[in-house]
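A single protein chain has been omitted; all remaining protein chains appear in their positions.
As written, the chain order gives the labels A, B, C, D and E, with residue 1 at the start of each chain.
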C-alpha cells in the first residue's frame, strides 16, 4: 500500500518534466562500459524507448572503440593511437566502418524489439556528417576527421516519421572519402545542428566532482562560469577534460542542458530526466534559468 | 537508494501502457465524492493532465447532482426524484444548467492552472448532444433526456487542437430545447461516438466484488460473460446495477475497456492505467484479449 | 413586379460589401435592450448567422448585467456599483459566472437552431482572457478585472473549424482566479487581438449626434480627428463617453471600422454593413480611406 | 423607412438559400439574347459574381452562335444548318473557334473588372471536353461533336484556386481534331461530370408553361414525372423540346435542380436562386425533396 | 553497336543539366519561322514537352504577327506599322485577339496530343498581364501596351497543378481595355515575375556573332559586360538590337541565363539545354558563374 503511493508519487513527480520536454529533441551519446554489458545495454535502450513514448524525440550517437580494436586485432593488425586518437590507415578505416555498422544495426534491432521504429545510419547517408582531415599537432594520422557541417535533412525526415535515428560516427570529406569521427564530437555537432534541448553522455564516471577524491562532492548542476573555474583551477583530470570542454561548447552553441551520467547506473537517463534530484551532473548556461516548479524541482 | 530503484522501476513498468495507449481517446466520468473534496479534485485533475502529457487524449464528462440540489434549495425550490432521476421543471432546468456551467468552468480553470489547455462545453455547443424526452415508466418527469445522437465534430476539433474537452451533460432535443442528461449515460454515449479506447468511472466504491460483504473478493478484470452471470445471479446490488449495465453497453459498443474506480483513492487513474496490478475493476469483452507483456502485465 | 426589382437591387447593392468583407473577422458586442426582447434577440442572431453565411467570420461578445442583478437579488444579495462598475465579492462573482454561462449557452442554442455551428466560451477556456485586478480610484472593488492579454488560440481554432465563438466576459488573473470583465472592454480587446476588420456595438442609442437634441444631426461616418474634437468640445454625454473612447482605442489599435448601432432597430447589423447609406455611426481612422464603389457607396 | 425594411427582409429571405448552396457548384449556360445586349450581359455577369461572393462555385458555359454567323458571313462564307446544327467545314470550324475565343475572353474581362478572378478555357485546354463526330440522321455534317468524356481536372483546379472557369464549347476527338459542340449539351455534360448542384439555362423564354398560350400557367417547379407527361401530351413545342430533354437528362444524372430562366429578365439568376417565389421553371427529380424552411420557401 | 554507345553517352551527358534544372521554370518565347512550318512546330512542342517530362517547368509565350496580318487583310483592312509596332485600332485589336486565341489553342492541342496537360491563356485571364498605353515617340498608335505588372497567381496555379501555361500576349489596362503586347516584352516580363531560371528566344538567326559577316564567329556564351561592349561598338544590327537589349534586361532582373536560338534548327532547345557545346548564344551575368562539371560542360 505504501509502495503503491510511491508509484503514484513517482508518476506525478515526472509530470512537469514530461510536459517541459514534450516534442523536444534529446541526443544520447552511447558508449563506454554501458555498451559492453548486455543487461546495461538493454536498460539504456529501454530508457531511450521510454523517452520516445512519453513524447520526446531521442537520437542516439554511438561509439565502438573497443569492438574496433578487437576486430583490428582479429585481422592481424595493430591498433595505434596518437593523443588518444586511433591512427586510421585504409585497412583500419574499412574495419572501423564494418564494426560500427554492426554495432549500429544491433542497436536498431533492440529498439525494434521493444516495439518502436528505428533506423541506423552513418554520416554517409544523406551526407549527414561532412568533415575534413584532422591533424594532431600537425601530424597526419590518416582518416580521422573533424566535422565541418551537419546536413540535418535525413535526421529530420526520420524524426518526423517517428523513427529513432541511430548514428554511427563516420563522415565524408569533400572528395567523398570516409573518415572516422570521435563519437563525442559527433554527438555535440549533431545536437547543435538539430537544435537539441538536451545532450546526455553515458560515461564510466558518476559526474563532475568538486573534489574527485571525495565522492560526496558530486556537482548536481554546473554553470558555464563554474565549469570554466574548475578547469582553470586544475580540478578536472585527464579523460574528463575534453569531455567537459565538449559539454561547454554544446551549451555555448545553444543546447540548453548537457548531462554527464554514469552509464553503468541502471536507468540513469530516466532518473536524471524525470526525478527532482537527478543522479549525475548537468551543465547549463546560467543558474538563473533554473525555475521552481513545485518544491524541489531540479530541472531548468 | 532503494527508493530510487523503485522510481526507475515504476517508470519502466508504465512504459508498455504508455506505448499501448499513445494517442488513444480516454473518457473520464467524473462525479461523486471525488468532486466534493478539493484535494481529491486536484488529484483527479492532475491525473487527467498526466494522461494528456504522456500522449493520451483524455475527455472529461462530469456530473454535479449534489451541487444542483444545493442551489435548487437555495432558491427556495425542492428537489424531487423519480427512480433516482431528478424531476426537472423549467426552473430546475435553468438552475441545473447554471450550476453545471459553474462546475464545468471550474474544472477548466484547474486544468489550465496546471499548464494544459482545456475548453468547457455543454451538449448545446456544436449541438454535441442530441436527445429526446425520457419517460420513466411512461411518466413525463420534465426536461430529462435520453441521448439520441452525438455530433463529434466539436470534440474532435478540440482534441485535434490539443484542448482537453470538458463536457457538461446538457442536451438539445429536435426543437432545440435544453434537457438534463444523466452524466453516466452521457459518458457512455460520448465514448462510443468518438471511438474511445477506455472509459473510466470515478465512483464511491472500490470496484465490483464477487461477494460485496468480503472486501478480499474484488474482481480485477471482468469479462462480459462473467458480468452477465453476476447480474443474473443477483450479486450486483442497487446503485451498482445501472452503472454496471452501462459499462456492459459501452464494451458491447466498442469501447475496449471500461473501468470502475474508487475516486476517493488518490491517483486512482494513474494506478489503474499504468501499473500491472491496477486497483479497481476493468470490464472487457473477452479475456482472450489479455496479453502478456513482460511478466505480470494486467492490461489487455 | 416593382418589389421584385427592389429585391434584385438590394442583393446587388450588398455585393461590393460582401466581397470586401469576405473572410474578415467581425466582432459583435451584444448587450443592452436587444438582449431583453426575445424578438430583437432572434433578429440579432439571424443577422450574425447571415454574416457567417455570406463569408464573414463573426464573433459575439456578450454582457448580461441586468440578468446578473436579477439573480443576485433572487439570492438575497444586493448589487452595489462604484463608478458604474459592479462591486464583486466572492458570492457575486459566483452568481455572475453562472448567469453569464446561462446567457452564453442560450445564444449558442439560438445560433445552432438556425443551422450554424457555435461554441460558447468564457475567458477561462483556453485561458483566452487574462487579466489583473482593476482599481477604481485606487479602491479595490473585488473581482473586477482589466484585460492584460488575449490568447487567441482557441478563438482561432473555433473560427478555422467553422464555429461561431460566443464569448462571456470572464477573465483569469495570474493566480487563475476568476474576474468579472466589462463586456465593452472585452469586445475591444478581442477585436484588437484577433485582427478584426470590424467591431459593432449594439447599444440603446441610434449613434453619435452632432447635437444630441436634434435627431437630424446623426453622424454617419466619424473620423478619429472629429471624434476627439467632439469629446473636447463636450458634445459627448455621460454613458456615451466611455463607449466612444473604447471605439477610438479600437480604431487606433488597428480595427478598421467600429460601429455604434441601435440594437433595438430590426436587422441593424445587415442594414449598416450591406447598404450604402448605413443606419448608425461608424468610427474610422481617416476619411481618406473611403472609396467610391459605384455611386453612393458609404463603406471604406 | 419602409424600403429599408424591404431591404432587410430581402437579405433575410436570401439567408437559407445562401446557407444551402454554400460551396456548391452551379453551372450557368449563358446564351441567347442575354448575350447581345451589353446591359443584360453586365447584369448576368454581376449575378454570377455575386454567386461566387456568397460562397457558391459558379462555372459559365457559353455559346456564340449568332456572332459566329456574323463572322462567317463577314469572311464571305455562308452558314448552313441541318436540323438546327451548323454544318461545320474546316473554314467554319476555324472561324467558330476564333469567335468563341473572342466571346470567352470578353466574359473573362468583365468578371475580372468586377474584382473576381476568372479563366477562359475551351474544351481543348487540359483536354477538358473529349468528343466524337455527331451524325445527323446518319449524315456527316463536318466538325460537329458529341461529348464522350469530360476531364474535370482543370475545372477542379481553377475552382479550388478561386478562379471562375468560363468554358467555350469546343471539343477534341481522339485524334485531337477540334469540334464544335452544342453549348447546351456542353453545359449538361460539365454539370454532371463535376457534380454540380444546379444548372441554369439563360434562355429567351420565361420558363415552361402548362399552356404556352396562357402566360399565367408558368410552372414554377416541375418534377421529372410531370415533365415526361407534358412531353408525351405534346404540350412542349419546338425549340423548347430538346432543351427540356437536356434538363431531364441532367436531373437524371444527378444534378439536383435544373433551372430554365428568361435571360432577358434583369438579375434573373439572383431572383430565382435567392427568393422564395423564384421567377422561372425549376426541374427536379421528385417534389418530395422540397422542404419547408420558414413559410413559403420554394427551393428543394 | 557504336551507335548504341552514342545513345548511352548522350543520355549520360544530359544528366548534370537535367539535375541542375530540375523543377526550375523555363520560359520559351515561340515565334518567327518556327511557327510557320508544321514540322518545325511539332519539333518545338516535342522539345517543350520533354523539358516538362524531365522535371523542368516550361512556360510558352507566343507571338502571331504574320497570322494577324493575314487575317486583317482577309477582312479587307490594311496593316500599318510605326517603328515596327502594329498600329492597332479597335477592329485590328479584335482581329489580333481572335487570331492569337486561335494560335494559342492550337499550341494547347499539340501539347495535349503528346500526352502532357496544357492550358492556353491570354493576359486577360486572372488579369495576368496588366499594362498601360505605349506611345511611340509621343504618338498614340492605338491599343498597343507596355506591361506594368504581372499577376503570377494563375501561372503559378497552373504550374503547381502540372499544366504547361501557354500565354498569348494580350494585356488589360486599368480600365480593363484589351491591348496588344509585344511577345518578346511579354516573355521578358513573365520570366522576371515568376522567377524563371531560363528564357529562350526562338528566332530566325543562329545567335549573336562577333562579326555578322563571318558565320564562324558565333558567340556561345556572352556576359553582360561583353554584350554592352558589342552594342556600343555598333556590332549589333537592326532587328537584333531590341532583342539583345531585352535579353540584357531579363538577365539584369534575375533570369540566370537567356538563350537566343535558331528556331529553324531541329530540336534546338534540347541541344542548347542538354549538350555540353550548345548551339546558340547564351547571355549570362558574369562568366565566373560558369562551372566545370565533368570535362567540357558549358552550362553555368
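Things to note:
To be clear about the criterion, a residue touches a chain if its C-beta (ideal position, glycine included) is under 8 Å from a C-beta of that chain, and two chains touch if they have at least 3 such contacts.
Bear in mind that the values here come from a model prediction, so they are computed numbers and not experimental data.
Across the complete structure, the visible chains that the omitted chain touches are A, E.
Shown as candidates are E:54, E:136, E:177 or E:224; the residue that touches the absent chain is E:54. The missing chain, though absent from the display, is touched by one residue of E:22, E:148 or E:211; that residue is E:22. The set of chain E residues touching the chain not shown comprises 3-8, 10-15, 18-19, 22, 46, 49-50, 53-55, 115-116, 266-267, 270-271, 274-275, 279. Where chain A meets the chain that is not shown, the touching residues are 74-75, 94, 97-99, 101-102, 104-105, 108-110, 112-113, 117-122, 124-127, 153-154, 157-158, 161, 163, 170, 172, 176, 178.
Everything below uses one rule, namely that only the chains that are shown with their structure count from here on.
For the pair chain B and chain D, chains touching both partners: C. Distance from the centre of chain E peaks at B, each centre being the average of the chain's Cα atoms. The chain occupying the central position, as judged from C-alpha centroids, is C. Rotation angle relating chain D to chain E: 180°, from a CA superposition, given to the nearest 5. For the pair chain B and chain C, the distance between C-alpha centroids works out to 38 Å. A separation of 43 Å divides the Cα centre of chain A from that of chain B. For chain B, no residue reaches two or more other chains under the stated contact definition. Taken as a graph of touching chains, this assembly forms an open line, each chain in contact only with its neighbours along the path.
Annotation, chain-chain contacts: A-B, B-C, C-D, D-E (touch as defined at the top).
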